[in-house]
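Below is one structure; the comments refer to it alone.
Shown here: the complex without one of its protein chains, the others still in place.
Note that the chains take the letters A, B and C in the order they are written out, and that residue 1 is the start of every chain.
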Amino acid sequence: MITLTHYLVLSALLFALGLYAALSRRNAVAMLMGIELMLNAANINLVAFNKYAAPGAIQGQIFALIVITLAACEAAVGLALILAAYRRFETTYVDDLNLMKW
Amino acid sequence: MLLDWAYVAIFAIVGAGMVSLPFAIIALLSPRSSYPHKRETYESGMQPIGQAWAQFNVRYYLFSLVFVVFEVEVIYLYPWAVVARSLGPSAFYSIVIFLVILTLGLVYAWRKGALEWA
Amino acid sequence: MIGEAVAFYVLAAITLASGVVVATSPNLMHSAIALVPTLLGVTGIYILLNAEFVAGIQVLIYAGGITVLILFVIMLTEGGTGLRVRQRNEQVAIAAAVSAAVAALFIALAGRTPWAQGAGTLPSYTPGAIGQNFLGPNLLLFEGTSVVLLVTLVGAILIARKEAGE
Partner (left out) sequence: MPWYVEALRAVVGTIVIFSAVAVVAAMFGVLLERKVSGWIQSRIGPTHVGPRGLLQTLADTIKLLQKEHVVPGNADPAIFASAVVIVPLAALLDYVVVPFGTTRWGPLVFRDLNIGVLYFAATSSLIVVGILMAGWGSNNKYALLGGLRSAAQMVSYEIPIGLVLITVALLAGSLSTVTIVTVQSHLWFIASQPVSFLIFLAAATAEVNRAPFDLVEAESELVAGYFSEYTGMRFALFQLGEYGEMFAMAALAVTLFLGGWHGPVLPSVVWFLIKLYALIFVFMWVRWTFPRFRIDQLLNFSWKFLIPLALLNLVVTAFFVMVVRR
């Protein structure tokens, strides 16, 4: 029998993977992928709570939709920033991008 | 509802098996021989210089960027479309506002030249 | 019920296994491509949770949109050079410890909290329910999203194009 706790554990593990990627990667794109994993983990929680804790409402799924939307916006702007930084400094490795102003 | 998706899952799994089936036949039927030139990258008979994995132009990114934003806008229209009939004219005006804002984005991208391939 | 459990564990395994590749692969391209099975695994989880509309959106936006964006950026910036470069920074050990601690904390919390069992049933037709909601009580959210997207578009084009002339 699959319960809410199963989904929460899965989401916690996925979140930890994303966090690990975001903290340990040198490449900005890879860090962004880690953030996407974390957002997905959060979404699993939202949808799972919708089913188990508040099945009468649809708010959890709507929240998940909004999170997906914002994830798309974040990816679009974040990757644009990475491209701009790459054009300037010829690198996408964050530890090489240590100058705030050139 | 879950039954529907169980069918889809079986479709995907069996389908992946069927798509991979030819590889089993190849393994049985096809000849094998090896010499250095065979595994060379095809470049119309020229010796390939360097890798193909080079950097590409930013315009590809601009198009996919505008695409992702529009795709997100479009998905918000699906839930509206299925209930539109049962909603009144006021819902029509709210969707027009939504689409006008979407069009503003398109106009901006157009004016800024993000849609030019140059 | 057994079917549901099997599906859950298979999907969780797919999600986590490819998530590990995303987080640790030394080849950036492999990381980005492993994102696809991770996202599809999460899609399956949404379906198990009766959220088919969200599942469709997940495939359309994440697997078909954001992944393409990420693949493009890797191709634009890295090319094949990423293979020769160290991909992990000096704080790997700390990162692993922190992540493990966070996971342990979350799992402990999830196991100990007595979650309330809500009343009612899920709407059987989720796109319709979501549409009713967006054009009813959450109208502002709906219109606000379009403004957010407009700002995103303007900002991202501005940033990505800024120095194109240089």
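What we mean here is this: a contact is a pair of C-beta atoms (placed from the backbone, for glycine too) under 8 Å apart; a residue touches a chain by one contact, two chains touch by 3 or more.
Note that the structure is predicted; figures quoted are calculated from it, not measured.
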Chains shown that the absent chain touches, full complex: B, C
Selected from C:Val22, C:Met75 or C:Ala110 as touching the chain missing from the view: C:Met75
Chain not shown, touching residues in chain C: 3, 29-30, 33, 36, 52-53, 56-57, 59-60, 63-65, 67-68, 71-72, 75, 80, 125-127
For chain B, the residues touching the chain missing from this view: 1, 3-8, 10-12, 14-16, 18-20, 22-23, 25-26, 29-33, 38-44, 48, 51-53, 56, 60, 63-64, 66-67, 70-71, 74-75, 77-78, 81-85, 87-89, 91-92, 95-96, 99, 102-103, 106, 109-110, 115-118
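Just so it is clear, only the chains that are shown with their structure count from here on.
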Pair with more cross-chain C-beta pairs in contact, given B-C and A-B: B-C
Inter-chain centre distance, chain A versus chain C - centres from mean C-alpha coordinates, in Å: 6
Euclidean distance of C-alpha centroids - chain B vs chain C, Å: 17
Approximate Å spacing (C-alpha centroids) for the pair chain A, chain B: 21
Junction residues of chain C - those touching two or more other chains: 4, 48, 50, 53, 57, 61, 65-66, 69, 73, 76-78, 130, 134, 145, 149, 152-153, 156-157, 160
Sites on chain A at which at least two other chains make contact: 65, 68-69, 72-73, 75-76, 79-80, 83, 87
Chain B - residues contacting chain A, complex: 58, 61, 65, 68-69, 71-72, 75-76
For the chain C and chain B complex, residues of the former touching the latter: 3-4, 7, 44, 47-48, 50, 52-53, 57, 60-61, 64-66, 68-69, 72-73, 75-81, 124, 127-128, 130-132, 134-135, 139, 142-143, 145-147, 149-150, 152-154, 156-158, 160-161, 164
Chain C residues within the chain A interface of the complex: 1, 4-5, 8, 12, 15-16, 19-20, 22-24, 28, 31-32, 35, 38-39, 42, 45-46, 48-51, 53-54, 57-58, 61-62, 65-66, 69-70, 73-74, 76-78, 82, 85-89, 91-92, 94-96, 98-100, 102-103, 106-107, 110-111, 115-123, 126, 129-130, 133-134, 138, 141, 145, 148-149, 152-153, 155-157, 159-160, 162-163, 166
